[in-house]
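What follows is subunit A.
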Amino acid sequence: MPMAEVTKIPIIKLHDNLIVSIQVDLSDRVVLQLKDDITNTILHTGAGGLVIDVSGIDLMDSFITRAISDIGKVARLMGVETVVAGLNPMISMTLVEMGMEFEGVQAALSLESALELLASSRSRRGLLSSLDEEQEQGTDRIRTGRLED
Partner candidate 1 sequence: MDKNDRVDGGWLERLAEQLERVCAGEKEVEIKLDTSSPGGRRLEAALAQLVDRYQVNLQDIDGFHESSMELALGLSETFSVLDALRTGDMGIRASAEMLESSNELIAQLAQAVNATTAGMQQRMETILRQQEAIHELSTPVLQLWDDVLALPIVGIVDSTRTADIMDRLLAEIVRSQSKCVILDITGVDVVDTRTADNFIKMVKAAELVGARCVLTGISPGVAQTLVDIGVDLGSVVTLRNLQDGLRECIRYLETRRGGRADHKANGQS
Partner candidate 2 sequence: MANQILDTMGMRCPQPVLKVAAMVPKMSAGDVLEVVGDCPTFEEDLRKWCTRMKKTVLAVNREGKAVRMQIQL
């Protein structure tokens, strides 16, 4: 691979969802490029869901989990829900044991279950309606954080 070129990971659009399959080594530059590509695609196509397929990754480490969490958070801000697919049980156990986790991103075993998850998720049921539900059930998650009144 020539040094000047950054590998572009292909993004596939399937109906309302985007599918990204990671088959190459992730470096800072590759992750950055991927983030840009995903967010620009979201911007231009209006996708509602994102699936990141990691079945092609041999070694999961904190860098990769952080990168995927990052992508998930950025996508979420643009109204897109992310699911990680292709984690085999062994890797999942390792991640749990090592205390690494995906923030803001759900996990599914296969691509199909990932797509099903997205279909039935709250972005399909209605984001605002879910807030009403959460409020009724007392699980209102609006943080007061640093708000001063």
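Please note the rule applied: contacts are C-beta pairs under 8 Å (C-beta built on N, C-alpha and C of every residue); 3 or more make two chains touch, one makes a residue touch a chain; residues count from 1.
Selection rule, in plain terms: all candidates are chains of the complex that A comes from, given by their letters.
Note that the structure is predicted; figures quoted are calculated from it, not measured.
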My understanding is that every option belongs to the complex but just one is in contact with subunit A. Which one, out of 1 or 2?
1
Can you name the residues of subunit A that touch candidate 1 in the complex?
35-36, 39-40, 42-43, 46, 70, 73-80, 119-120, 124-134, 140-147
